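Written out below as structure tokens is the structure these notes cover.
The complex is shown incomplete by one protein chain, all other protein chains being positioned as in the whole.
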Amino acid sequence: MTISVTDLTVRYGEKVVLDDISLDIVHGKWTCLVGPNGAGKTTFLRALLGMAPYSGSIKDRGHEVFKNHKRNVAFVPQSPQIPQGMTVAEYVMLGRSKRDGWGNDSLLSREYVHKVLTQTHLFGMQTNLVSQLSGGEMQRALIARALAQEPELILLDEPTSALDLHHQISVLNNIELLKENGVTIISTMHDLTLAAMFAEEIVVIKNGRILLSGESNFVIHSSELRKAYDDRIDVYTLESGRPVVVAKKKGLI
Amino acid sequence: MMSTEHGAISRIWNWRITAFCALILLAVAIMAVSFGPISINFFKVFKTLFDLPGGSTGQDRTVILELRLPRVILGALVGAALATSGAVYQTVFHNPLADPYLLGAASGAGLGATIALTSTHHDLHAALPIFAFAGGVLAVFTSFVISGKFFADPNSLLLSGIAVGSFATAIQTYLQQQHSAALRPVYSWILGDLTSATWSVVAWSSIYIAIALVILFTVAKQLDGLMLSDEEAYSLGITPKRLRIIAVAAATLATATAVSASGLIGFVGIVVPHLVRGLTHRVTNRSLISIAMAGAAFLVLADLGARTLLSPAELPIGVITAFVGAPFFLVVLRNRRKVMQ
Partner (left out) sequence: MRRRNIALASAALLGIATLTSATNAIASSPNPTRIISLSPSATEILFGIGAGPQVIAVDDNSDYPSNAPFSKLSSFTPNVEAIAAYHPDLVVLQSSATNAVTVESDLQKLKINVFLEVTPSNISDAYAEFLALGKVTGHPSRAKALVTTMKSQIAEIIAKAKKKSPISFFHELDNTLYSADSSTFIGQIYSDFNLANIADAANAGGYPQLSNEAIIKANPKLIFLDDAPYGESASTVASRPGWSAISAVKSKHVLVLPLDIPDRWGPRIVDFYRFIAAAIAKVN
């Protein structure tokens, strides 16, 4: 079972942001989109969400995704709009609107949010204002809300940028929890090492085109990946077999 | 908010709050009808209102039913309209200082009223509400058109609202200078008053305000999604652009009706939503019904003050709402600073 992307092209005015992309994304697995800035990764996420008008086709379980509200897709943005004056509990509760309708305070939802807050270690902060959370706590709140949504697909835009290492790992671990429920995970990431660590599939995008997609280990060691970053990266393998991607130190350009 | 024994978080919104607001509104309304320069025994007022035996007769009865009652009802309608619109605008524009007169509605209505008051045609009084209403609606519509892309971006809509508002105010000032005899009527209209309340005014304004409020109450729960970014809202099942247009249109209808019935009454739209949200520690738009009723009670109370504080003169109601609103802002500011630390 896959999300089938066929001949996908997305334009903003005259500019072509995604150029004739074809790809199959496997359900239940974690796929990571990598590539330099401006490659079109975020646009791809929006198209998968169903918000961006496109030509070509994106079919999820046989149905086009554009403006298709029947799917339960969680979207975790890079910079969320932070509501003023809202508590963490209220914020996470918003995620229940998909499963439980908007504004319902059912016992089921309240229990679920309780569980999710505990999972993401936010329980003690449930009465804190969202606007007062630190970067790491905000990310956890976003994940918590996504978890509360019980989605079939979760789209994450740079879930670890602006986080310190400790929080990066904990956030990614939280996301992995979703896989236990068969949720499909698609994320964009700058940090290729982390991508290799968590994602099962990696897709390399540059200038709106896919350079390579496949199993993560395979892609990490490929020449297409190096080409995507203009040969400015080095890929090392640790004793444990884990790949580590490092930027090359070059002289002044 | 402590969790219950079942391992669940507590409710986000308690409908007892709504019931409480309804009770307050009822109490305030009865109180407002009971007080005035002519003192009428409270129980007589009550009996007259509910047509029980022993109620007032003659002039007293007319005072209660023809003078005070329509005024109280109009005050409640206008207060509800302004408070609800303000709350909706604050959500849609992510701005806690938004008020229902954003997007040029106030300036447009003021311009309409000025045109009515400075024109050489007769029958000004009957036409003024229509002109004010049309002015307010047209101004908001123009803001939409100027901002382009029909509401793709709340901020660009805000900016075009400022532009439209400034333009309308400039024309209004010019007209006033040319017809300085109309200065006082325009000025007192701008301050707002409920003294023009008659049953016919209550009739038409209640229709439009009711329509607008019903629309807003219906979409209230979904409005919470507009507090997030468009992608997030979309993922939670909302069409943000369409919802924003519906919300702003309904809020504008309510505001324009309120303005054409009672002039520009300020502060209700900003203060009351904050009051309810601050006291309940919730920002969910499920509070909209409570905000409407709180706004109604607030304005009815303010109007009671307008009629009785300087009796027999009438204080402009805008003065009272400003008197309450200004210190209120200081309190809000202080709380924000506390929260920041």
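The letters A and B name the chains in turn, as written, and every chain counts its residues from 1.
We adopt the following convention: contacts are C-beta pairs under 8 Å (C-beta built on N, C-alpha and C of every residue); 3 or more make two chains touch, one makes a residue touch a chain.
Since the structure is predicted, the reported quantities are computational estimates derived from the model, not experimental observations.
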Legend entry - Chains on display which the left-out chain touches in the complete complex: B
Legend entry - Sole residue of B:N41, B:N155, B:S311 or B:N335 that reaches the chain not shown, by the stated touch rule: B:S311
Legend entry - Residue, one of B:L67, B:I146, B:A249 or B:A322, that touches the chain absent here: B:L67
Legend entry - Touch criterion as defined above, residue of B:I30, B:L183 or B:I245 at the omitted chain: B:L183
Inset, instruction - For subunit B, enumerate the residues touching the unshown chain of the complex. - result: 36-38, 59, 62-63, 66-68, 119-125, 177-181, 183-185, 188, 193, 195-198, 307, 311-314, 316
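Heads up, the rule we're going with is that only the chains that are shown with their structure count from here on.
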Legend entry - subunit A - residues contacting subunit B, complex: 46, 49-51, 67, 69, 73-75, 77, 79-81, 83-87, 89-90, 93-95, 97-98, 101-103, 105, 107, 110-111, 113-115, 117, 126-127, 129, 132, 149, 155
Legend entry - Contacting residues of subunit B [partner subunit A, same complex]: 1, 3, 6-13, 94, 96, 220-222, 224-225, 227-232, 234-237, 239, 277, 281-284, 286, 339
